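With one protein chain removed, the remaining protein chains of the complex are shown where they sit.
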Amino acid sequence: MQTVTRETLLDKASALLASGEVSRVLGWKKGEFAYDVTPAVFESAEEMEKDFVYDIFSGANFSKYLIKETAKEGKVLVFLKPCDSYSFNQLLTEHRFDREKVYAIGIPCDGMMDASTVKALAPEGLVSAERDGDNLVIHTLYDGDKILPYADNLPDRCRHCKSKKVVAYDEMLGENGDVVDSHRFDEVAELEAMSEDARFAFWQNELSRCIRCNACRDVCPACTCEKCVFDNPKSGVENKAISDSYEEKMFHIIRAFHVAGRCTDCGECSRVCPQNIPLHLLNRKFIYDIDRNYGDYMAGAEEGSRAPLVNYKTEDPEAADVLERGDK
Amino acid sequence: MQVNESNIVANEEFRPKIVAFCCNWCSYAGADLAGNNRLAYPADIKIIRVPCSCRVNPMFILRAFQRGADGVILCGCHPGDCHYTSGNYYTRRRMAMLFSMLNYLGIEKERTRVEWVSAAEGAKFAATMQDFAEKVKALGPNKRLEDLRCKQ
Amino acid sequence: MQRIGVFVCWCGSNIAATVDVHAVAEAAKLEPGVVFSTDYQYMCSQAGQNMIIDAVKEHKLTGLVICSCSPRMHEATFRKTAANAGINPYMVEIANIREQCSWVHKDMPTGTEKAIILAKAAIAKVHLNTPLTPGESKVTKRALVIGGGIAGIQTALDIADAGYPVDIVEKEPTIGGKMAQLDKTFPTLDCAACILTPKMVDAAQNENIRIISYAKVEEVGGFVGNFHVKIRKKARFVNEDVCTGCGLCTEKCPQKKVPNAFNLNMDNHRAIYIPFAQAVPKVAVIDPDYCNMLKNGKCGVCAKVCTAGAIDYKQEDQIIEEDYGAIVAATGYNPISVEKFDEFAYSQSKDVITSLEFERLTNAAGPTAGKLLRPSDGEHPHTIVFVQCVGSRCASCAGKGKEYCSKICCMYTAKHAMLVRDKYPDTEVYVFYIDVRTPGKNFDEFYRRAVEEYGVHYIKGMVGKVTPENGKLKVQASDLLADRQLHIDADLVVLAAAIEPDKSARPLATMLTASMDTNDFFTEAHPKLRPVESPTAGIFLSGACQGPKDIPETVSQASAAAAKVIGLLSKNTLKGNPCVAQSDELMCNGCSSCANVCPYGAITYVNKEFRMPDRTTKVRRVASVNPAVCQGCGACTVACPSGAMDLNGFKNNQIMAEVDAICK
Partner (left out) sequence: MMKKCPVSALNTVLTALSGVAPLYLPVNGKGKDTRAKYTKYEDGMIYSTALNTVRSAKDFFFPQTENLVNFKVDGKNIEIIDPREEHEDFILFGVRACDYKSFDVLDRVFLSEPVDSYYASRRAHGIVFTMACTRPAETCFCTTFGIDPSEPQGDVSCYMTETDVYFDAKTEKGEVVLAKLGDLLADCEESTVNEQKELISSRMKALPLSSLSTEAFGGDKLDKLFDDPRWESLSESCLACGTCTYVCPTCQCYDIKDFDTGHGVCRFRCWDSCMYSEFTKMSAGQPRLTQMQRFRQRFMHKLVYYPANNDGLFSCVGCGRCLASCPISMNIVKVMKTLSEEAEDNGSK
């Protein structure tokens, strides 16, 4: 259950706004339906009272918005779920925003739903969904209610949650959790165990669906370049087109490489992909490879840590050995 | 003309296109030494000189495959011998990660290689290139990371 | 659009025998931008070069492609040719059609086909070349040597002799370092003080040398030729300019219980002291932790007895700021702490000592005035066991010892053993060793003498345990060659402790942006070819801070470092390599990835104001490359995800153009 309620957050935020400690609040704004919650900036307690929501769909990671929000006058209040806090730290490590201008409230999390997950459970006429104890209750237009176990039906990123620990905050609401055994590399290992041909077929099927909408990049808290190479004609790899399957592969390989060692595995890329491409499996491959070859490393776990691809050990394994290991 | 004849031969038998990135201080000099010693290796190998193996961006490697390369090999100083002290250590991590990812996507692992060749290892350079070219040739043309537009 | 000239060299028959050079020149003509293409027998000859110059003038060429031997051979030649022809030398690209083509491919069609492709790649690259000009920076003609041991002294003396001012910063109140503590030196057995102290005096008297003792470097800014350094000189509470070093205060001071660090705390000195008789500068210093006057304002004896009036209880730390062209690290070494090696009972018995303590015990200026006496009871020891490799070559004793060989222990132990046997023939001396390593001039002969002439018992094997018992030290050891256990009742056990870099080296390296290995030894720019330079330009390495070394090696490296410094300071300006990294500030997001991988510390960050497209302004942190420090490896260009960092001469688009041309 969500131990911290909307009211708790609302009270906290209202108090901080009233005291002048913060000028703005980054929060979730209610939508037309239960699931279409929008990240928004609230400037008053009244606005929050009206539109602020905190429920099972409050999953969006706010960390990246801090780059923009901290450029403004005054302090901003942000709510950090465990996975958001890793992104938060990683952005700090890369000097992407001014810590002094943020008041961070850590909130515990035991898994957030998202629209596409719930829609997959009720593809036709989804009216709303909420949590009732250990269950997820879905109301539909034509098929009545569906009651399903909540934990089992979470999106992948939450089913394989890596950590319930908020690693950066000024104030923690509720009880902080721990890093958990996520089994998040199981799927990567399964792919590794397949033949080259089967892997190729798998990824060809997945990546050929890419429409180059850039949602994965634009939502990614590690993708904070002033100008992305894929938008920059001077880079020589800029392209808006999909073509002959090469461009999509190149885009996703390079994107994953650019965030390798910096990706906090927040799973936003897979959440936002309109084509449901399991993009996190690319990032996790890098994380898994890094862990196995260079020692466990979790980007964002510690502010200021040196990312593995800008680091080395003289005894690192050779590329050929890494390939052997990854191709079982 | 002789050049055209060789083109005809090329049409009959698959000849791989291979790009070799060589660092200026060790591997490029190693390639030069192979030349000095007249150690033959397949002409399918074309060398691009870079100051250090750490200059090689993964984008260059993907670019090579896009443009029609069938294999890409990257050569640098032996670990510990980098002219810039640490460049090849970064290369090693970067390329290990990149090549592992390419293989994860089903691209044949024999198409990519990292090899450390010193300025004194002309023989190793030639032997490495011979071996790499043979392996790539055995795989046949690169189909998994190709861009058909470039093959028109 | 460039106007490109292509020049195909026959290299006599070296190229022409397996490459149809004419066909290459003809094929090049079809490439866009190529306005002139020709072949010639020897392009590097005067006639060949003149041909290039004429072609540049006649066809108004802006870029040159030379299809010839390796650029490692003649790139410099053709760059000069370009300059002579009036175009920027960096508008030249070489297609290596000899070493990497004609010499390795045996038939003409293959060779020709490949040569054409290599030429096309070079043409594609030169299209994107831009004129480059090496940056210039002024050189401050003053050097800083950090550490005043034999390494630092020698480096400073050599630099000073060449006529350049040098500052030595020494953390102790006197220069001299470890060598000042030694008794004799191997393999000649001359007395350390006799050869060191004159050098110390030389340094003190050299008008080009300023000794800043009892001081440490606090901040280093700038880059090669232009370092700016802040040095903190600690208060010694004695006016250095006035003190005559008479030593009266050091005899009258009532506080007598101050451990004497110079004698490794085996005896005491007063709260005001001069470390040793030949100290340089020979100036007293007050230890504020023990001085009654400084602690509670009650005493003042030294001030009363000082006829020179040098005592100044109110003295404060002094900050010295100075500009330097070059910096030499000579921070030296220390023996590791052997307390963690419980098996040797160092903490349990005063009679288990380290080799450096042994040096002091045999030194005429030491706590026993040179008589070898047991620290516990002042008796003469009759059985002495030396244990080698305590913490050296110790891969398994993580946290306690070191993996590397400390290099000097075998020789000084042979020296100790020999000296004991020489002075006290009634003493039995055992040396337990893993290997005896004696490479060096006259080293093995020296060791053989210890064994053969002096009858030292060398036993291959390690000491397992030392147990203090009834005033004796029970030594249990194994003799590996005889395959048996030994039990020796020793009077004294001497541990050859591994040596490690001084603790001050790590923070210093950070300030200098000089790299270190995992053992905290400074790394050299190249282990074989540039052993006295740090990868960071303008930082040089002298002595054991780079790795374990004996005195002759230290001195030769010190002089080598000095030679490098002199070479640098002799220039008025430094011309950089123009093929350096460059950051596009508009694209940089200041993430620090590039600085993390830069081995030279060439990248710094500045907060810069930018005008945004919507006419607002924004302050952003962006990377800035110092072209005088960057060596052009390109590591940063790949670490940078946005491509803001690029490398002149090897730009992303240039390399991709080569890739395209080759894969066509």
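The chains carry the letters A, B and C, assigned in the order they are written, with residues numbered from 1 in each.
Note that in this section contacts are C-beta pairs under 8 Å (C-beta built on N, C-alpha and C of every residue); 3 or more make two chains touch, one makes a residue touch a chain.
This one's a predicted model, so the numbers in the text were calculated from it and none came from an experiment.
For the chain excluded from display, the touched partners among the shown chains of the whole complex are A, B, C. Of the candidate positions A:Thr3, A:Asn205 or A:Thr314, contact with the hidden chain is made by A:Asn205. Within the set A:Glu7, A:Glu124 or A:Asp296, the residue that contacts the chain not displayed is A:Glu124. Among B:Arg67, B:His83, B:Arg113 or B:Lys137, the one in contact with the hidden chain is B:Arg67. Residue-level contact of subunit B with the missing chain is found at 67-68, 149-150, 152. Touching the omitted chain from subunit C are residues 30, 612-615, 660-661, 663-664. Across the interface with the omitted chain, subunit A contributes residues 31-33, 35-41, 43, 60, 65, 115-116, 119-120, 123-127, 141-142, 205, 209, 211-215, 217-219, 231, 239-243, 268, 271-272, 274-278.
Please note the rule applied: only the chains that are shown with their structure count from here on.
By count of C-beta pairs in contact, A-B exceeds the other of the chain pairs A-C and A-B. Subunit A and subunit B have CA centres that are 37 Å apart. Note on chain placement: the centre of subunit A and the centre of subunit C lie 45 Å apart, centres being C-alpha means. Residues of subunit A found to touch two or more other chains are 229, 235-236, 309-311, 314. Listed for subunit B are residues 58-59, 63, 80, 86, 90, 94, each touching two or more other chains. On subunit C, the positions that touch subunit A within their shared complex are 518, 586-593, 596-597, 605, 618, 620-621, 639, 641-644, 652-653, 656.
Subunit A meets subunit C in the complex at residues 71, 93-96, 224-229, 232, 234-236, 258-259, 306-307, 309-311, 314. Subunit B contributes residues 58-59, 62-63, 66, 79-80, 86, 89-90, 92-109, 112-114, 144-149 to its touches with subunit A in the complex.
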